[in-house]
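Complex shown without one protein chain; remaining protein chains in place.
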Amino acid sequence: MKKFFAMLLALAMVLSLAACGGSGGSSDGSGSSQPSGGGSSGGDKVVRIGVFEPATGDSGAGGKQEMLGMQYGNKETPTVEIGGETYTVELVYADNASDASKAPTAASQLVSQDVSLVLGTYGSSSAIAGGPIFGEAGLAAIGVTCTNPGVTAGNDYYFRICFLDPFQGTVLANFAQEKFSAKKAYLLGELGNDYDQGLLNYFEQAFDGTCVKDSFPTNTSDFSTYLNKAVAEGADVIFCPVSIAYSTQIVKLAASMNLEIPILGSDTLDSNMVLEAAKGSNVQIYVSTFYQEGGAPDFDNGIKAWLAEDSTAMTNNGGNDTIAAVTAMGYDAYYVALEALKAAGSTDKGAVKAALPSLTYTGVSGDIAFDEVGDAIRDTAYIKTADNAAGAWTLETVQTAK
Amino acid sequence: MQYAISILLSGVSLGGQYALIAIGYTMVYGILRLINFAHGDVFMVAGLMMVYLTASLPLAVSIPLVLILTVLLGFVIERAAYKPLREAPRMSVMISAIGVSYLLQNLATYITGGLPQMYPEIPGISATVSIAGVSTKWVTIVTPVLVLVLVAALTQLINHTKVGMAMRAVAKDFETAQLMGIKINAVISVTFIIGSFLAAVGSVLYFTNYQSIVPLSGSLPGLRAFVAAVFGGIGSIPGAVVGAFIIGLSESIIKGSNWSIFSDAFTFALLIIILVVKPTGLFGEKVTDKV
Amino acid sequence: MSENVLKVENVTMQFGGVVAVDNLNLEVNQGEIVALIGPNGAGKTTAFNVITGVYQPTNGAVWFQGEKIVENHPQGKMKQQYKGEHAGDYTQVLAPTPDKVTRLGMARTFQNIRLWKSQTVFDNVLIAKHCRTTSNVFSAAFRLNRKEEAQQRENVLELLETVGLADVKDELATSLPYGKQRRLEIARALAAEPKLLLLDEPAAGMNPQETEELTAFIGEIRDRFHMTVFLIEHHMNLVMNISERIYVLDFGKLIAQGDPAAIQNDKRVIEAYLGVSEDA
Partner (left out) sequence: MKNTSKKGAWIGLLCIAALLAAVVVLENVLDPNKNIMVFTALKKGAVYALVAVSMNLLNGFTGLFSLGQAGFMLLGAYTYAILTIPTSQRDAVYYIYNGSAINFSLPELFGGGAVGLVLGVLLALILGGCVAAVVAWLIGLPVLRLKSDYLAIATLGFGEIIRAVFQWDKLGPVTNGANALKNFPTFTSFNIQNANGETVLRLSTFVAFLLAGVCIAVIVLLINSTYGRAFKAIRDDEVAAEAMGINLSRHKRLAFVISSFFAGFGGGMFAMFANQAQAKTFTTAMTYEILLIVVIGGIGSVSGSCIAAFLYVAASEWWLRFLDAETFIGGVKVPLLRNGFRMVVFSVVIMIVVLFFRRGIMGDKELPDLLKKRRKEGAVK
């Protein structure tokens, strides 16, 4: 009986493997990719846009919010005119699992599925690992919120529409000095995370006072010692540009210990989960971000309506309809992709790549144009603060680099 | 001074939480010689269950329910993943444990979508209290006390009940115990039930303190608790508790120093030093290979 | 230099408060077959383990071919506990690991057969040759030691033929019948090219016929390889038939020594045996 059961299971496994082998190996992709939204009405011409985002792993939450923007954009505008013909836009997903060792295969998957260009990713290290694969295949990629300078440097095929870490770090350091006249800052980041450590570094460089720098190991959840240390050191501000999972933890803890020191965060903290964690407490949170809700009312209302009717999307957004900046960035990235397709006049990836450098677009997060490295020319960051009574972000200031 | 107290407090509370997980590791190891890698994930799942249950049920119902479900989970894991491998080489069983750990983590990722979940406030222990000017949650103070109470109860159970005697016998000599008519499988199940129960209690304490749960939340406390168990001499319950408090405190202290980036590394370095000096941990029994 | 191959001098082995071997002195001469007998728990295997470097004795020394190889005196806690008559005579500490002792030229078998289970009969013997290889890892991995390897294989084949296991050389060692496993263990020990062969209860668990064969086999080996043999045994038949001299241990103490005839008539020996164990 047991043996029979084992055989049955094994057989099922082998069959499923064979089946997936078939569908994964087929490069026409009809079985393995999804026509998103109401894409069935646009005729038979299809253009594919790759979505290279983490859906699992420690950046999974951010990746999903970023995808929401693209999905909403795709729902809003499911077709595109290319060279006088209407094409249905199909988003092809590949999960890079926030892991540099999984990113190359995810990137390869997109290449094999014949996409015209790629959007993503949240988290720079996956972008760095996947970049050369795109470059090798002659496929252009548009980074949405990967802010590490290393993403585009040395890779002709990687572009991005967000600002960079040096800019963000500097902006926040300036803000800390202007708003709080801070003399001492406590910097906290995840050990070995290039995003965190890069920002800490730029903050430190731009900050005139003293900095106390600390790093915590991956998967830490006890931050009490770190926050107590910040108090003991007499820091005027705490800067913790950490990923969402850690930031909710830190904010919750700060709320429970009635921390009076303001917490500064980067774009990763701009998440409704952080808001929720801070709700009803006295924690002061300031984040720099790409987009402030209310900046483009049409977009806000539209996406909120969509979230309200699509429960999966709502869950992916963390269960409420506050719009994260990464979502707005994903939305803009989608439209930049459409513009690039239009400008190229073809779905050929080479043509799309050639069209990108000269492209300009005004999106909900501002004007987008690329410099010679492929980075966005941006000089403004929004600084928002959490309104803990209402559980919403309010715009504090708009900061530009000096 | 205040800072020192805060470090001490967080160290003691961490130690208590690690101790509750470490007991599970140490008991299972004592009996099966198995590093139950899935134990940390059981702890995480207990936390997630609490999140989902409190969404629809009152706390008074969901806390006992979480304890029961976690115990059930531990029991099922043992029956499904370890029992069939009783005669297999030890490495296979350990791989099975890693497999269960993968499965639980991936299931959690699938269900939560990888988004951090907020642990509910538990009245009483979630409230803030101020000790010598350091504000902390009640749970910080409750934890070590509760740990000591539970450990005392557990020691009573092991030393003075029939089941406890059977457990000691099985830990001492698996084969002979079996020959003596002890129902090995029942004893092992009891071990897993106790371990999972303590992990569930630990998870309530831990996540009340650190309220956000992600699928990987179990892995770090799990690893630390395991290190604590080895440190104290795996198989020994007092050893696990002492080890857990030492690891918790030293972790807290090193985090508070200027070498915080080496807090993980330091824990392991401490472990390696102990193992080299005393190869079976602080309270471990010496095993001799008969020639 | 004396003629003896092995000399055990005042060896005492204490485990905590238990004295397993108490001030043991014995000698084994070139070409002899010497037996160490005694009831269960008399300390025979412990004595073996001290000689082969598994245990470090509490006190005493072991000489092999005129060279002192093991030496110790009571230390630490043992110092207070140990009250033997030669306490402190040995001050230098010499504690070779068993592998070193084997390379010096002593090879042993085990009471409960310890063959390498996943290896074939041939490989079991070939591995024992490893301690005699002169090539290093690199030359071994890149096959620069072909000559040596071929030589070793040939020797092993010869040895297997001698002991009558050539026909089963490709079988798994554990698939052999019990008697042949014993034989294989002896062959393995011989492959390490020892001067002195130590056999720990070679006839344990054998039936009378097998024991008889083994007795003949041990004699054969001694003659063919000019080997010195030192063995522990329970089977009186075997011991009396082949050994030239016998030492008798009881409760860690040497109670008698001499040729088989003398031992058979020794009162204390009979007492020790009848009083303690009846299965001997």
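We call the chains A, B and C, going by the order they appear; numbering starts again at 1 in every chain.
Methods note: contacts are C-beta pairs under 8 Å (C-beta built on N, C-alpha and C of every residue); 3 or more make two chains touch, one makes a residue touch a chain.
Bear in mind the structure is a predicted one, so any value in this text is a computation, not a measurement.
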As a test of the contact rule: which chains in view would the missing one touch? A, B, C
Residue, one of A:66, A:196 or A:236, that touches the chain absent here: A:196
Just one of A:47, A:68, A:82 or A:103 touches the chain that is missing; which is it? A:103
Contact residues on chain C toward the hidden chain run 52, 54, 97-100, 102-103, 107-108, 110, 114-119, 123, 126-133, 135, 137, 140-143, 145, 149-150, 152, 188-189, 192
Touching residues on chain B - with respect to the absent chain: 29, 33, 35, 81, 84-85, 88-92, 95-96, 98-100, 102-103, 106-107, 109-110, 113-114, 223, 226-227, 230, 234, 261-262, 264-265, 267-269, 271-272, 275-276, 279-280, 289, 291
Identify the residues of chain A touching the omitted chain, counting contacts across the whole complex. 6, 9-10, 13, 16-17, 20-21, 23-25, 27, 31-35, 55-56, 60, 64, 93-95, 99-106, 108-109, 111-112, 114, 125, 128-129, 131-133, 136-137, 148-150, 153-154, 191-194, 196-198, 201, 213, 215, 217-218, 312
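Definition applied: only the chains that are shown with their structure count from here on.
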Top contact pair of chains, counted by C-beta pairs? A-B
Which chain's C-alpha centroid is most distant from that of chain A? C
How far is the middle of chain A from the middle of chain C, if each middle is the mean of its Cα atoms, in Å? 71
Per the centroid of Cα atoms for each chain, what is the distance between chain B and chain C, given in Å? 48
Residues of chain A whose C-beta touches two or more other chains: none
List of chain A residues in touch with chain B within their complex: 55-58, 60-61, 64, 191, 214-226, 228-229, 231-232, 244-245, 248-249, 252-253, 256-258, 273, 276-277, 315-316, 318
In the complex with chain A, residue positions of chain B that touch it: 2-3, 6-7, 10, 14, 106, 109, 113-116, 118, 126, 128, 134-137, 206, 209-212, 214, 216-217, 219-221, 252, 255-256, 260-261, 263-264
